[in-house]
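All protein chains of the complex are present and in place, except for one that has been dropped.
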């Protein structure tokens, strides 16, 4: 069964994206990526720490992987844009995960600043995937602004609480033309399978793999679960009822709109 | 037990707000409001229908109720602002429920336009309650812009699917200084009780009451449930664990920020 | 709206039954019962503690309440039967809550011994309500043996985990002719409302009220929630779809049964 | 990672058991089994249908699979015992899935008759896996009677409603020494993964695979999900908190028991 | 004279001001608000606002809403 | 001779034992089991079990099941 | 005289019947029930039931319970 995910000009066989943060031992990252067949990994950009050894996270990432730089640390659009430009200067290509987070406690993203950064960076030729609070209207605006995919959160970053935002994400899946990738909060393979069965195009997992007793095994488990959920979606998803549409409580006629019929 | 909800300069004994749409027989609305002790009702504004009789929804609303005009029909900030101004011209005071909905299928709100409308209307002296897609950062911006309360949806309007947005709403309850009122999608009294037990300040219910076989009994049931949930929250809520905070997967040091320490 | 619960030869206006265990101050029990309008309370039977004062729990229970003796402490049918007989000798009438619990950790009941005790005690003229692990077939056997009601658990006793056994309890509600009363594990009024909205005939709550900061207020909250949920069920319950019936995976023909058609 | 499931004297690499009912085309069964690596399949026993062709379900099952005969059609212990004996006479070995179902609508099992049949058949040398309504006490009795595994239902047979009985099944997993295998009601791979992450030893799936648009792909998806969930359980399961124990609402002292201390 | 009322063009004869328009339309005038060319017109000014070819008039009232 | 086969009474002529019954019924004999008056009859005894008026015979085989 | 009261053996002196036992124990007699050698003894018979070496007595009352 051919089932390729396309984002911008690239094709992905694997629908499991992996974050590289929090690994107690970075040397395991290469094995993790190979074990789960991951083709898209995220890294962050930080001021160099002169005291630490000159370790380069990129050395651990297989060369055929797309490296997507997240803009973590950015609290607004300008900071995110600056990080994206630096990342490109480092020769890491054009893949950016926009992540604008003004909130230190729950690490929830700022959808408005995310949209602003997206507009600017798309015009500069970046390929943008936008980490976001689940929201259909903003997601549409992001897509219109040129975002290559939207990445609604499943639960707060690193919380491992699971896929807690099904209601809005399911609507996003049904309504959007860009890929929907659940990013953050997934705690176990069953969570990832549930995302895929709902029709999401991919998931991004970091903490649950990085802090596992055995990250390689855990990554394999997530890969299995993503494939399992995706297969089930393909075989049965189209048969599932669409989310129940809303039904206005205020009248749907007589709107005061210029150029409209009564 | 004294437990008063304050919004702007008003106090509310009842934490059940009621919408007046969709009642098969409008004459029941007065009884509904009295039965459940509701002190805040919503109405909409529409072009007059010359063919229908000259019925005035306001005639059915007890005079001691606050009437809040929703801006339903508005697809952007300008339309919402226009509706608010018209409402005030009709002598209905200053209470506006901002509702900006560009999406006809799931009736999901546009948080960005909602924020814009809020900024303008607050400066004109309106008291604004903002119907919104659950989102902590936007809710903070709304509060900062002067919104008197935020009204995250529980599920799509009229869907009766229940309180499906607990994860983000709970965080909003914990983090915001303005009242959080769940609006839309609640299907049964147990849903309303669950909102209140989570710490929400009030709920707004319309469809579930309006389309009930007996709207007066149903409204009483919702009132009971709201009181029950609120009481439980007061007695035990503070003892509940706060939502699990996020835990960054990217490092929390070395951010590239001006004026920051390494 | 007249909505009377009948169990054996008695009628109940209130569908909230209250347990009397674990109250830090027993003197509050009378106020609790009056506050919530409860008409059925449970008590236990224990060896007298010569050292404690001669306190009589019954003194705190309003005289118009039915007192139902639970057989807590019984690990099998014989022990339950012995307790029931002692209870009757104390002049407490015929209402017995059969509770046979061999498991000390999760306090889960023994359905088989419960059925045995029911058969014996019904023949001795007791009115039996059977605390049980949710199970349609055993519940039918209990009803056939003369149990006046069945009391499936919502979650382990005292755990406050909520109504976790909806799937089987909903089927019991749909299929049984005796009242179904959820007993144990309910943690909040919303849980109780959810039971009633599902169609349960009553709930029994003890721990959540007894350990509340204010048991009287909490009991009122549960009463409100029970009424709210019940009202909603009456108004809408019959409109709800029945639980999806099963669909055999083995063929439904060709059974090897005497006297059957092919 | 060596992770072998042992039941009776056999070892299983695969924790996905597959039922053979409801396949529109039986010829696919062999491919299904091979695709998912299943080592345990169930079949039923029925009166021969003289009019149908002489098709033998066993011809489709790879020879290295254990064939477990279910006793579907049995409404009581005697009928189940009769079916088991006939199955053995057919040379199908000793593996029996006891399934006693008096209820035609929800196909819920009779735990008491299941226990009776188990006692008899174990004494005759059968290896028994007992399909059951989730119940810790009966499960213990089944284990004591010699059942090789217990098979609590996740939801009614063929309903595809998912894993709806987590509360009791999790306790069973924690407390029992025999394997716990969720059987019936699982609708998707995510359901199966959730069972495994909870600590179940295996799952049995039939309808979800048999009625899939592509049973072979679907079976692979379930296999992936089972492996994913199992791996996650092994890596993290032991770190999970045990289910919250119950907390008696009636006093835990002063029981009226012979030979006990006060 | 052709004016746009509540989004629809209508031919209006022998009507000079908003007050008359409301009367002719059979509206009581209670609980309605009029916008004339996007300006909200207070009730006591309705008889001062003259209608002209191409004007836009919105007449709105409250209805049930959630 | 009237015997009950798989729950239905049938009139059987010129059949004396189970072996013949199976043959006449067109069953291959593979993968079936026979119960005669509630006793399971091993295949190699089928030709020894004589049918009599009022006998009950069950002939079963395996089918797909969950 | 050694009797078992509520599960514990106790040495009892100068007590002949259940009525006296209750009095000596300081129990009011209200809201309690006595089982003597597994027979429930009605209150008005307490003074008729004589205690003997090895007897088993259970004295129970109601407590809060769920």
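We just call them A, B, C, D, E, F and G in the order they show up, numbering each chain from 1.
Methods note: a contact is a pair of C-beta atoms (placed from the backbone, for glycine too) under 8 Å apart; a residue touches a chain by one contact, two chains touch by 3 or more.
Keep in mind that this is a model prediction, so the values were computed, not measured.
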Task: Where the missing chain makes contact, among the chains that are shown - done: A, B
TODO: Among A:14, A:111, A:188 or A:207, single out the residue that touches the unshown chain.
DONE: A:207
Open item on the list: In the whole complex, not just what's shown, which of A:7, A:43, A:182 or A:203 touches the removed chain?
Closed with: A:43
Task: Options A:23, A:106 or A:255, residue touching the unrepresented chain - done: A:23
- [ ] Write down which of B:93, B:146 or B:251 is the residue touching the left-out chain.
- [x] B:251
Open item on the list: Applying the definition given at the start, please give the residues of subunit B touching the unseen chain.
Closed with: 248-251, 254, 256-262
- [ ] Just the residue numbers, please: which parts of subunit A touch the chain that's not shown?
- [x] 19-23, 26, 29, 42-48, 50, 54, 56-58, 69-70, 72, 85-87, 89-90, 92, 157-158, 184, 204, 206-207, 210
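Here, only the chains that are shown with their structure count from here on.
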- [ ] Could you check which of C-G, C-F or D-G has the same interface as B-E, with more than half of the contact pairs identical by residue number?
- [x] C-G
TODO: Report the inter-chain centroid distance for subunit A and subunit E in whole angstrom, where each centroid is the mean of the CA atoms.
DONE: 52
TODO: Among the residues of subunit D, pick out those that touch two or more other chains and give their numbers.
DONE: 19, 21-22, 44-48, 70, 72, 86, 157-158, 184, 206-207, 210, 248-251, 254, 256-257, 262
TODO: List, in ascending order, every residue of subunit G touching at least 2 other chains.
DONE: 6-7, 58, 60, 63-66
TODO: All pairs of touching chains, please: list them by chain label.
DONE: A-B, A-D, A-E, B-C, B-E, C-D, C-F, C-G, D-F, D-G
